[in-house]
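A single protein chain has been removed from this complex, and every other one stays in its place.
Chains: A, B, C, D, E, F, G, H, I, J and K, in written order; residue numbering restarts at 1 for each.
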Amino acid sequence: MTKILLLHGPNLNLLGAREPEIYGAVTLDEINRRLTAFAEARGVELRTAQSNSEGALIDALQQAMVWADGVVFNPGAYTHTSVALRDAIAGSGLRVVEVHLSNVHARESFRAKSLLAPVCAGQISGFGWRSYRLGLEALLGEFEE
Amino acid sequence: MTKILLLHGPNLNLLGAREPEIYGAVTLDEINRRLTAFAEARGVELRTAQSNSEGALIDALQQAMVWADGVVFNPGAYTHTSVALRDAIAGSGLRVVEVHLSNVHARESFRAKSLLAPVCAGQISGFGWRSYRLGLEALLGEFEE
Amino acid sequence: MTKILLLHGPNLNLLGAREPEIYGAVTLDEINRRLTAFAEARGVELRTAQSNSEGALIDALQQAMVWADGVVFNPGAYTHTSVALRDAIAGSGLRVVEVHLSNVHARESFRAKSLLAPVCAGQISGFGWRSYRLGLEALLGEFEE
Amino acid sequence: MTKILLLHGPNLNLLGAREPEIYGAVTLDEINRRLTAFAEARGVELRTAQSNSEGALIDALQQAMVWADGVVFNPGAYTHTSVALRDAIAGSGLRVVEVHLSNVHARESFRAKSLLAPVCAGQISGFGWRSYRLGLEALLGEFEE
Amino acid sequence: MTKILLLHGPNLNLLGAREPEIYGAVTLDEINRRLTAFAEARGVELRTAQSNSEGALIDALQQAMVWADGVVFNPGAYTHTSVALRDAIAGSGLRVVEVHLSNVHARESFRAKSLLAPVCAGQISGFGWRSYRLGLEALLGEFEE
Amino acid sequence: MTKILLLHGPNLNLLGAREPEIYGAVTLDEINRRLTAFAEARGVELRTAQSNSEGALIDALQQAMVWADGVVFNPGAYTHTSVALRDAIAGSGLRVVEVHLSNVHARESFRAKSLLAPVCAGQISGFGWRSYRLGLEALLGEFEE
Amino acid sequence: MTKILLLHGPNLNLLGAREPEIYGAVTLDEINRRLTAFAEARGVELRTAQSNSEGALIDALQQAMVWADGVVFNPGAYTHTSVALRDAIAGSGLRVVEVHLSNVHARESFRAKSLLAPVCAGQISGFGWRSYRLGLEALLGEFEE
Amino acid sequence: MTKILLLHGPNLNLLGAREPEIYGAVTLDEINRRLTAFAEARGVELRTAQSNSEGALIDALQQAMVWADGVVFNPGAYTHTSVALRDAIAGSGLRVVEVHLSNVHARESFRAKSLLAPVCAGQISGFGWRSYRLGLEALLGEFEE
Amino acid sequence: MTKILLLHGPNLNLLGAREPEIYGAVTLDEINRRLTAFAEARGVELRTAQSNSEGALIDALQQAMVWADGVVFNPGAYTHTSVALRDAIAGSGLRVVEVHLSNVHARESFRAKSLLAPVCAGQISGFGWRSYRLGLEALLGEFEE
Amino acid sequence: MTKILLLHGPNLNLLGAREPEIYGAVTLDEINRRLTAFAEARGVELRTAQSNSEGALIDALQQAMVWADGVVFNPGAYTHTSVALRDAIAGSGLRVVEVHLSNVHARESFRAKSLLAPVCAGQISGFGWRSYRLGLEALLGEFEE
Amino acid sequence: MTKILLLHGPNLNLLGAREPEIYGAVTLDEINRRLTAFAEARGVELRTAQSNSEGALIDALQQAMVWADGVVFNPGAYTHTSVALRDAIAGSGLRVVEVHLSNVHARESFRAKSLLAPVCAGQISGFGWRSYRLGLEALLGEFEE
Partner (left out) sequence: MTKILLLHGPNLNLLGAREPEIYGAVTLDEINRRLTAFAEARGVELRTAQSNSEGALIDALQQAMVWADGVVFNPGAYTHTSVALRDAIAGSGLRVVEVHLSNVHARESFRAKSLLAPVCAGQISGFGWRSYRLGLEALLGEFEE
């Protein structure tokens, strides 16, 4: 059975409460629920995790090496500053899809640059909570090849 | 009935022949065929176009203003150099999703910068021909809201 | 009889429809009509052209070498990206006045830089359709000297 | 009756004497005379002022707030270095047109960047003393709307 | 008795009239009055001055060398462009606190860089007219040590 | 009753021991004690926290959303590197005042740039432990309006 | 029989008329004639084409894939701006030699950077019409190996 | 008895498993064992620690202030992004030697820049697990002076 | 009789009092006295002036056009920021020698760049008050040719 | 009789031994032999020299001033770093053609910039030992004019 | 028997005399003596050389190709400017360890960038004369593998 980690970075635990004009009104729990249902319908096991700590996200990626077939990862603001997460992704050997709720290319210029995308399979940004669903589909599509 | 333009930029007519290790072995005709089938199954009309000319792509976007509900657009190399296409997208009022076959963030640094993404709904890159399918899904998802 | 080319670049065919808060509500036809009347009143022949294609604009400038005494040119987005139009202007030997509807210096920073202005007689920006009329006057003023 | 300030920045008092191959042979007095006549013919009152001092130019702009309807301003070299004049223009609420005798975009690269243009209505450069007349016309055109 | 110069740079004489959404509705006279009262209550003599001229501000700082114990200075736009004021502060040997009404770090990027702060005791920005009061307190606090 | 979080970032737990020529000889406990007394005298409740971990600081800001009216925050070195803290501040809706013991504008150039200040109410730097007291006053002043 | 495409970019149709102090007095027809003679003498078939349009040049390169053994290409101003031509060259699998009439390294700094040279076999610049002949020789030399 | 902290940063717990072509096949346990043996042979006590968290590494450095005579530190990816670790090293007063398994100067350009090296005694990079041994020798050599 | 203007920029009136470790202990009056004596001994008339105001320095240069044969100019901090003084020098047609007391190339990096030197005959920096004497000699040497 | 200097810069004495996948397998002696034969067949005298020392190459260029009609110069790595060789070429008045074995535009970015090309007649790069022959032809072609 | 070249770049012949606060008081002869003793104790032959000339250092590296198994190289100031030495190292096929007496990362910013390190096995900097001994150990350690 295919197993996927759905990993959320800093401040995403506040989704729904925080700046809804940018991030939408759906909560993180609701996103996890929708994605879990979507995964189950495809016979895929989904585990979810969130942390505000760069180190804890690295830990989660390392632990996923032993059980997960891939990762859908919204690294939040660490997208733009974390070489350590980049190394964790590259070193894990896991297939990771980077997703963003908002269109990071249309915001402050420092958000256009991703340190992680070069070591991910691909990047999806701008479609609200649907970015996650598209990311999961993209990941499953990769396994078909 | 929802109508979508599937627009391809320069050099994409050579897909399948050109650098398959980067762009995959699927031809543009095959991609158009698969996307058309996918659209039809969802009751969506898809029209396709390709041009190597920046001006012709602007023309296509302007003409889509009178009939299309949205655009899935792979602008190829014009992604990184065309302010005119940016103006065409912004001026058209159309919802445009930017897609790329390869992960543009993992290639030469000049490919990481998109002049178009800031005026698109979002960007999807790195999943081969599936990037188009995800882009179409993303676009249709937008209309649900 | 003095003969002038009034040349419009990409996306200007949509004037009036496109982003009126930036470009105003006057259509390109209306601008051409007003400028033609203004020219006729001064005994000047005005010919107008528009294209979304960089190559077609170069063609128009080259053809103007054999009949026109000067050019009022709104190069639109190619202002900021086209070395080829710069070479066409410099190589044509024509006196060209660069005009812009909006104040390009007050918008995105990439619009403040003109590749063409260094080889034009001068630049006028920010006065809506009147920028064209001022450009024509400026051009005619040059001939007085 | 419409009232306009015609304001000249540093070194412009030397016009006619200084580098005529760049700035032309017309003196500042002559320019003021021509513009005054042009204004009178349109029923517009024109007052003129010049200073080499950044502070005195700011004073002039502040005083114009209580009597002038607009300003035609050639800020000379302060165009490129004065954030204080930028604040004075923005804070005055006056409609200001920036004009230059020479084509600033065709000279040293540090002259292509205007700190003032983003807070002006528009910019006209390259037409010798006629740049002032075009600037005045542009300003009056604005009032027509 | 401690003596302090309260020095205001360009355009600050217009406070209350100019862009109140950025700078607040309090006039410079009112600020001077409030600060004078605040100073008197602490047994401190306050003298105030304002100029739009960089040179006059340098003069004021030089003259303060013979009578003042410190300076609360809002250099306005000269903050970002004046090496001469920087030299005047460094050369005066006076303890100077740089204050700003608005949060200069949250505005145009050229306002985030202060040429003066490196030679001041510290910088306070973003608290409207209270920035002055905090600056005065900070200065008096320094003398306690 | 007004409630304020006094939050300290990395390495500030060593205050007094670490580089006293830059940061002064007062310990963090002493600062907390002085500020608490200052707050109590004004009828304000102050809670204090410190962490070396970026994630823990984000947690603290998120938790403050439910009880605090504002935050006085010395982010230490994270000032210059943390987009995640920026997002946490912006997303919290809390009024935050950024304070620094030393004059960050007078040290290494990478310390002059604050990623957080654009989303804070203002910034105070350079006055040793008094920066905190001034920050608290500034914050309380904001509530008066 | 070896077959070569001699391809000319924008504004080169004006050779001889345009800025002879930079580009020389030989016309494009004359260059084509000389090169054809030179090729025939070596038993090589030469076909020539010119366009001002980036898209048409891409088309020409794509069509050459089915008949040509190599290309001598003077891309004119597109040398410095066209990622799409770069992709067309790289994707065509053709051996392309980039040639320039003038010494591009001795002109404006933006002409020193070639986006195309990294995907060409080599670059020759500065020898007037002889740059083409040297380019053809270089190309034929490559086939000897 | 001399006491040394051997500190490892993010992702180094995966050594041996992760990208052996870059980092070698030796595990972190094995490195710790070899270094401990090497230290004991010289009458030096070695304690080891590893964390993926920036904050935990700062904690470790702070705690070492009370017991350690020096630190051999491989900061991994935090080398390039952490001002907080820089402050922790500078503030600790400890002699720290920065070591890297791979030659960081021969990899991506962002790895050539160390934020930490300016506050360390020195840097050793490129010799696999031997970099640690050389770092320990270098540290002990410093104490001889 | 040769006539020379000895012109001093901002803050130089404080010489002797201000930062003697950088600028030496000689006062401006003393420098003027020494230079006047030196000039008289060579049959040269020297007039001296100083101002803290950019505008007043421009005035002084313009007035020198009618009586002076050359200028020895220490522009102080305006060296690095004033395009207006550059224009005044270039426009005056006067031979100007730029002098500095300190070695501007050995101080902050923003002092290494002179906006004025490109339009001066030459630059002398680093020799204290003797820089003026060398500058005067250099100027007189120019007249010998 | 036409006389040409064939000058080789640093490390080129190792040709054939050093990195043949970049520079080819032909030795420098062999290149000199082939070029000498080629020159003799055209009635041209060729003298050859090589040095690893920048100073010695300058000497060789200076000595060529008295006997040579032109220079074919492969400056190797000094292409990118030597202002002194640039001055030597410009000062010699000799016609110099810069040649490179490899396509310098397709290698590390610091190799794309030539300090010498702006003062050479032209540049040829990318054709192995044939670059020398093309350079010699280009040089002889120049003399025909 | 293993043979190593110990190579010293410009100004290192003055060691002990020159700036001892940066480079220490040990002379180059003394370093050579210590390293020779260290090498002999390990059965390694060490030859030493020093030159102030870039060309002579290239010669030394080329000659070492025929007799040496590796090089310990302190390139001094050429570290930061010499592409030619980089090519010499890369072309020699020799294993080279770059060493520095001082911590180059803690000095002027132009010293942090090494053009040579990317083609060396590794870099050691900051440990005075011991940097050489560590470099030799590192080199010998490489041969063990």
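Everything that follows uses one rule, which is that a contact is a pair of C-beta atoms (placed from the backbone, for glycine too) under 8 Å apart; a residue touches a chain by one contact, two chains touch by 3 or more.
Small disclaimer: the values here were computed from a predicted structure and weren't measured.
Peer 1: What shown chains come into contact with the chain that's not displayed?
Peer 2: Per the contact definition above, the missing chain touches I, J, K.
Peer 1: Just to verify: which one of K:34, K:47 or K:80 makes contact with the chain not shown?
Peer 2: K:80
Peer 1: Across the whole complex, list the residues on chain J that are touched by the chain not included here.
Peer 2: For chain J, the residues touching the absent chain are 53-56, 58-59, 62, 65, 81-84, 86-88, 90-93.
Peer 1: Pick out the residues on chain I that sit against the missing chain.
Peer 2: 103, 105-106, 112-114, 117-127, 130-131, 133-134, 137-138, 141-142
Peer 1: Touching residues of chain K against the unshown chain: what are they?
Peer 2: Counting over the whole complex, chain K touches the hidden chain at residues 9-11, 13-14, 17-19, 51-56, 76-78, 80-81, 110-111.
Rule of thumb we're sticking to: only the chains that are shown with their structure count from here on.
Peer 1: Where the contacts of chain D and chain I overlap, which chains show up?
Peer 2: Touches both chain D and chain I: E.
Peer 1: Where chain G and chain J touch, do the two copies share over half of their residue numbers, giving same, or under half, giving different?
Peer 2: Since more than half of the residue numbers are used by both chains, the interface counts as same.
Peer 1: How big is the gap, in whole Å, between where the Cα atoms of chain B centre and where those of chain K centre?
Peer 2: Going by mean C-alpha positions, chain B sits 54 Å from chain K.
Peer 1: Go ahead and note the Å separation of the Cα centroids belonging to chain A and chain I.
Peer 2: Once rounded, the distance between the two centres reads 63 Å.
Peer 1: So the centre of each chain is just the mean of its C-alpha atoms; given that, what is the distance between chain E and chain F in Å?
Peer 2: Distance between chain centres: 23 Å.
Peer 1: Check each residue of chain J and list the ones that touch at least two other chains.
Peer 2: Expected reply: no residues.
Peer 1: What chain-chain pairs meet the touch criterion?
Peer 2: Every pair of chains meeting the touch criterion: A-B, A-F, A-H, B-C, B-G, C-D, C-G, D-E, D-I, E-F, E-I, F-H, G-J, H-K, J-K.
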